[in-house]
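What you see is the complex with one protein chain gone and the rest in place.
First chain written, first letter: the chains are A and B, and each begins at residue 1.
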């Protein structure tokens, strides 16, 4: 049961070779043989790690590094998509202008809001569903597969359906609201639009995260619950005092992955109101950073500006990543 | 134990996936054969010309490729179409800048043609030797020509605008329904047109607006100007051009008075307002009649009519360009010229409703006698032909589309959502300026 060997903390650090610990023979020939072996051994220990990571880095250098360096270089220039090689030095202007680019900060706020609104309920619901799926169920595979089905849908296909469902005048959701006596909502403007875009993200990912949580729940030793039950804890108390604390590492992992995903939300916002191009609503209501970058680069063709936005996003993400790792380290040491 | 069992499960999964893949392969073997036949045809000496288009051209559907291939037995034509220009154009631009991945012929929308002629002309074949200048509307030929006189794109269709209106709804609101009479009523000035709208509102049927959408009106007014966003020197003047501000304010006023539906064009909800007769009039180029027809129920056939617009203008239309990088640039240029020649444009109008940019056709039977199911007896060919001939030769610029989009989708639409005209204007120009700044 490989997966059930949980949380790291290996007793021996590193995979150091116990070369010297073998029984020693005394014949000189044996000695030479061993020296040869040991040399090969050393070489293997020394170089094979590099050989193992090399393919990734070679591919990365071939197809990842050049784009990265190029956009870095382009971000220091005034350069248009219509002539990507025709660069005019601009220094840090593309970066400094971001400070008073209200559209950038609007996009940053939207990304944050959509990120939170799509991540928090999503993970909370995933947790709830996982809890339910963890009961002894009839047809458990059916439930699990249906939860996962949205994940198979492409962003484009999912967004297309939701655009129709969220239609202001003839969409099903407003029809249902009207049925309940609530006034119809313009789902392509204001706060409602951010919630609508978040809904698409939630729909696609909740089931997937639920299964991850379910897996982690099933790895919690049974006797923890037994002893909690002996202490007279209700099921709810068991959930809060046994299940949740045991899931902490898993929760952290899903939070990190969802955060990165949320920062890069793009397709949903682009297609949610395709009639407005890439501006994400009339008043940039749901324009995310990914979409703003796309608008500047692909629609307005300002390659230099778009590159600077990309690098700024990159920097923000790294900061978030660092904060995240600090927090998780704190949590780990405190537990 | 378990590990072994899951391993077996996984083997079963893999085997089945493989089988599924094989099944797919087998299932599509027929398609594969066709492809083989085609490519072996190539090696027999046939030249394949590839055509990359977006949306609306309809050459294939009108049978033009078949005809050309019949006339030129050693030519084969293959077409790739992308639905949305928003996807198509950025890809085309990347392909042009890198001289790679290009089709032998590429379609270009009128909103992008100024950018293509001003930045990508050196990548394109000069077509002035292939097409005849005299065949085209002056403005159309000019739009495909660079400043130094190279014609790098030949015009296909144009979109001369008229006003399409619902006779039955006009009648209910107590307005005249005769197209001549109406045209007189608003002749020469869009403000007069809006005045008619105010009259309309007094007796309008409940829930019915005069026009369909703010975007439609703004677009119509702007299209009838000689200069809108750029001046003849190529400078951006949209903010200081009084014509633009007037058009914006006129639209915003009309919207705030409730003369215009709160819709964005080409959205499903807008389609429904067509189907249900939720508005009385819209600015419409010929292709819009096809749109109206496709969104309407059969019962509304003949209820529409077409009148001259206050001022003539153009909306939409496209071009064909031939990249130098293509393998068969020479043959491709010939094909592009043939496809845009008057006879083929006339055929395309007859079969697909794309209005010709070749004025010679306007006198021909195919255009003159044209009728549309939605507009009954209205002599649409005549009305649109006149509009095409009287449309101004408008100064267009590389970023027209971005500016217009800003004014519409980040501008006047806000008035329908309760913002003031001033707020809408400031939101629009902020967006546009940010988008234009390099």
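What we mean here is this: contacts are C-beta pairs under 8 Å (C-beta built on N, C-alpha and C of every residue); 3 or more make two chains touch, one makes a residue touch a chain.
The rule we apply is simple: contacts and distances are computed from a predicted model.
Participant: If you look up the hidden chain in UniProt, what protein name do you find among "Carbohydrate ABC transporter permease", "Response regulator", "GMC family oxidoreductase" or "Cytochrome c oxidase subunit 2"?
Facilitator: From the choices "Carbohydrate ABC transporter permease", "Response regulator", "GMC family oxidoreductase" or "Cytochrome c oxidase subunit 2", the unshown chain carries the UniProt name "Carbohydrate ABC transporter permease".
Participant: Using the touch definition from the top, which of A:76, A:158, A:197 or A:262 touches the missing chain?
Facilitator: Per the contact definition at the top, the residue touching the missing chain is A:158.
Participant: Identify the residue among B:55, B:258 or B:376 that touches the chain left out of the display.
Facilitator: Final answer for the missing-chain contact: B:55.
Participant: Determine which one of B:47, B:94 or B:146 touches the chain that has been left out.
Facilitator: Missing-chain contact among the listed residues: B:94.
Participant: For subunit B, which positions touch the chain that isn't shown here?
Facilitator: Output for subunit B: 3, 6-7, 9-10, 13, 16-17, 20-21, 24-25, 27-28, 31-32, 35, 50, 52, 54-56, 58, 78, 80-84, 87, 91, 94-95, 98-101, 103, 266, 268-269, 271-272, 275, 287-288, 290-291, 294-297.
Following the convention adopted for this analysis, only the chains that are shown with their structure count from here on.
Participant: Nearest whole angstrom, what separates the Cα centre of subunit A from the Cα centre of subunit B?
Facilitator: Roughly 39 Å separates the two chain centres.
Participant: Quick check on the complex: what are the subunit B residues that touch subunit A?
Facilitator: Contacts found on subunit B: 2-3, 84, 86, 90, 93-94, 97, 115, 119-120, 264-269, 272, 402, 405, 409-410, 413-414, 417, 427, 430-431, 434-438.
Participant: For the complex, give me every residue of subunit A touching subunit B.
Facilitator: On the subunit A side, the touching residues are 1-2, 78, 80-84, 101-103, 164, 167-170, 186, 189, 274-277, 279, 282-284, 295-296, 298-302, 304-305.
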